[in-house]
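Note that one protein chain is taken out, while the other chains of the complex remain in position.
We call the chains A, B and C, going by the order they appear; numbering starts again at 1 in every chain.
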Amino acid sequence: MILQAAINWQSFYFLLFAFVACGFALAVVFSNNIVHMAFFLTLSLGAIAGLFFLAGAEFVGAMQFMIYVGGTLVLLIFGVMLTAQSKFVSMKTAAGEWVLGAILGGALFVLLIRAGFAVPEWNTPRSDAASLVAADAQHATAIGGAVTGYRVDRLSEENPVLRNGMSGYLLPFEIVSIHLLVVLIGASYLARTKKRVKVAV
Amino acid sequence: MADFFNNQIQGTLDWLGFSLSPAWYDWIGPLTAALIACALLLNVVAVGALAFIWLERKVSGRIQDRLGPTRVGGKFGWLQTLADGMKLITKEDLTPAAADHFLFKLAPYVSFAASFSGYLALPFAVGWVGQELNISVFFIIAIVGLEVFGVILAGYASGSKWSLFGGMREAAQVVSYEVPMGLCVLVPVVICGTMNLTAIGEMQRGLFTNWLVFHDPFSFCVFWVYFTCATASVNRAPFDLAEAESELVAGFHTEYSGLRWSFFFMAEYGSMFLVSALAAILFFGGWNGPIPVFGPEALNWVYSQSDLVTGAFRITGYIANLAGCTNLILKACVGVTVMMWVRWTLPRLRIDQVMATCLKYCVPLGAVCFVGVVVWQLADLPSPNDLAPPVHRGAVRENWVLKAATPPGLVPPKVDAPDAAPKAEVTQASVLSGRDL
Amino acid sequence: MNLITEPISVSHYLAVGALLFVTGVVCMATKRNAIGVLMGVELVLNGANLNFVAFGSELLRATNLGLDGQLMAMFVIVLAAAEAAVALAIALNFYNNHSTIDVDRADDLRG
Partner (left out) sequence: MDYLLSVLLGAAVLLPLCSFFLILLFGPRMGKSGEFAAYLAAGAIVCAGLLSFTSLAFWLGHHWPADSSHHVAHADGDKHGHDSHAAAKHDEHGAAAHAAEVPINYTGNYWVLGKFGKLNVTISYYIDALTLIMFCMVTLIASCIHFYAIGYMHDELHDITDHEVTLRDGSHLHRPGRFPRFFQYLSLFCFSMLGLVLAGNIAMVFVFWELVGACSYFLIGFYVERKSASTAANKAFIVNRVGDFGMIIGLMALWSCLGTFAFGDIDDVPGIFSQVRPASNHHALLVPDGMVQAGARDHTARIIREHVASDAGLDAGKSELSSQTQQFREEGFGYWLLVVAGIGIFCGCVGKSAQFPLHVWLPDAMEGPTPVSALVHSATMVAAGVYLVGRFFPVFAPETLLVIATTGCITLFIAATIAITANDIKRVLAYSTVSQLGYMMLSLGVGGWVAGLMHLITHAFFKSLLFMCSGSVIHAVHTNDMRKMGGLLSKMPVTAITMLIGCLAIAGVGVPFVIGFSGYYSKDAILEQAFSLSLNNSSAYASIFFLAAAGGAAITSFYMFRMWHMTFMGKPRDQHAYDHAHESPPVMYMPLVLLSVFAISVAWDFTLIGYGIVPVAFLLVQGAKRGWFKQSSGGHGDHGHDAHGHDSHDDHGHDKHDSHALTVHHDDHGAACCEPMCMKTIIAMLVASLVVGAALSFVLPTCNLSLRNLLEQARPAGTAADMTGSWVKWTWPNEHTAHLAENHSRIVVPMTLLATLTWIGGISLASCMYWLGYLNPEDVRRQFAWVYRLLINKWWFDELYDWVFVRPTHVIARVVSGFDRNWLDWIIDNVANVTRIFAVLWERIADQTIVDGFVNLLAGWTYSLGLMLREVQTGKLRQYVMFIVIGAIAIFVLVSFFWNPTLAK
């Protein structure tokens, strides 16, 4: 009987979000309409954000919403609109490629699943998980601190170097910021309107 | 609330004499609680949309020297929107032949769902929130950005060039305006040191001088930038390029009719209310009135901190929360009204002007203000709050460091108010306790 | 084991991540539309991200990566956004030059 024990809501929502994420990911693969794909991808990524929330990574989840779903995907659709040839683009893939992709993907999937479940430590859930769910991890602030080398999650660390300072992410953060800036400038340069020299026919 | 329902069920079962494993019914409690919260929030959106559409018609009428609706439901046309809604429901639901049927049908719901999801993290008073998130500001901003997705899909799926143009404009506009809006939202976050809206609201308790908009000249500036960007990101005039009727017939919703069309409008008004409420919480003290009538200084009706931790229920606390909730809704309504006022006053911008407003004015202004606020904070420059500080903001901020991070190697943050530590402890607790409601 | 009543583990997250990764790879391998390929890339990155977050979550494992996992995921998201912007710009350029977005046509440099 399914209700022998209390429902583990954590697991319940995990299953919900996992199915949504996986299902729409597969839908992305099998859809031929590029805008449908984008829509499915949105749902899939949204569900992944839900998974992040479930794993306690609220900040990353919200970030996923903001950047991926709100930014990247809008950009993608924008791209679709700019490059649409006919009204609804669909480019058929040869059946042979489908078969090849399915075989290779299946093989890879089997390998990954085997690897993922092969380690017992990964396989066993945390015994005191239920009590942890209630605790509030204050992640946004903790992440802010971690970026500046102020590790709340390492307070019990014995090595003082790991506890603060060395384990900061400020430099990578700055590098990523500069990288983003450079990329934005580069992208806008690449995508700028070029003066086309029309060859008279 | 979930526990409350579960306890009631258990009590009923005990009274009836059944002994049943809790596994059989313990899902009912959370589900009921969620449904109730959902229904309440849905009411805010739906009834809000109802009221705002009426308001819009009256406001526009007055601004254009007309009377607006006067007949349906009494002298002021109270029920005009209801009549409109009934008309819309009974209208034929058309789908163009050239449309992408699947997305065409889905798009309004995407839009509405995104708008509605934002309410999930919006606190209406201390503890009165769908889901307490410690990153609720961020979450709401992210979700508000999602609304555009439905618009784009609608624009694309309609199979009409007007719609497509509208969708593309919307995409460009919203993606751009998210940048200055994020910058502006960062300002209260930086001042308060938290992304939790409940905490931000609580930190502005006391006299209105404590509101963040009066914190310093830069935060005053940044509020106006925020409001401009919010107007743009909810696609309101003068930034309503996506539905510019003079050029694009009706933009992305050209092909929509009936209930689907009204969903777009529900989403739009929902978003308006959402960003206005956000502005109220971030800059105008949220649920705290200009004079702390219910606060510990006067009546002490607010839920005392220990009450909220233990979950105890006091009728006075409930009334105070109710008043705070009303307060917030009133503030948000003022914001929405201002948006209407702007819509019927200013002419629509061109798309290039819209982008220029964002990139050439809002972003630099927001950035300068952000830096200014940071400098103001670092230099510890005076703010009106210093004149009459009922709650020292520094005491509320970053309390977790005080509590959790005392091992060697970490310096607790400087707390200058002598009575700060106990207050800090409790205020933070109040922030945490809101989740269960 | 009963997934509804028992707590989940890292491996479950890994399984979801694996599926997303594989779907992404297959998407890249089969879609001819450049933007479809991009979507595949996003899926792959999200699969990886899910693993990072799972390993960093203290809810799933007592000895976890801690905040490192979330920070890594954050960086991946940011870099993915950058990648998307550049890729899209390249796609637009490609479209401008070839009047198509079919990646199979992008074989000017074939051996």
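Note that a residue touches a chain if its C-beta (ideal position, glycine included) is under 8 Å from a C-beta of that chain, and two chains touch if they have at least 3 such contacts.
What you see is a predicted model, and the numbers here were worked out from it, not measured in a lab.
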- Message: One chain isn't displayed here. Which of the visible ones does it touch?
- Response: A, C
- Task: Could I get the residues of subunit C that touch the absent chain, sorted low to high?
- Result: 25, 28-32, 37, 103-104, 106-111
- Message: Contact with the hidden chain only, please: which subunit A residues?
- Response: 97, 100-101, 104-105, 107-108, 111, 115, 118-122
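Here, only the chains that are shown with their structure count from here on.
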- Starting from the mean Cα coordinates of subunit A and subunit C, work out the distance between those two points in Å. 6
- Task: Determine the centre-to-centre distance between subunit A and subunit B, using the mean Cα coordinates as centres, and give it in whole Å.
- Result: 26
- Task: Mind pulling the residue numbers of subunit B that touch at least two other chains?
- Result: none
- Message: Among all residues of subunit A, which ones touch two or more of the remaining chains?
- Response: 4-7, 59, 63, 71, 75, 78, 80, 139, 152
- Note on the structure: subunit A contacts subunit C in the complex at 2, 4-8, 10-12, 14-15, 18, 21-22, 25-26, 28-29, 34, 37-38, 41, 44-45, 48, 51-52, 54-57, 59-60, 63-64, 67-68, 71-72, 75-76, 78-80, 82-83, 85, 89, 91-93, 97-98, 100-102, 104-106, 108-109, 112-113, 115-117, 119, 121-126, 129-130, 132-133, 137, 139, 142-143, 146-147, 151-154, 167, 169, 172, 176, 179-180, 183-184, 186-188, 190-191, 194
- Query: Which residues of subunit C touch subunit A in their complex?
  - Reply: 2-27, 29-36, 38-39, 42-43, 46, 49-50, 53-54, 56-63, 66-71, 73-75, 77-86, 88-93, 95-96, 99-102
- subunit A-facing residues of subunit B, complex: 22-24, 26-27, 30, 98, 100, 102-103, 106, 133-135, 138-139, 141-143, 145-146, 148-149, 152-153, 156-157, 159, 164, 167-168, 171-172, 174-175, 178, 193-196, 398, 400, 404-405, 407, 409-410, 432, 435
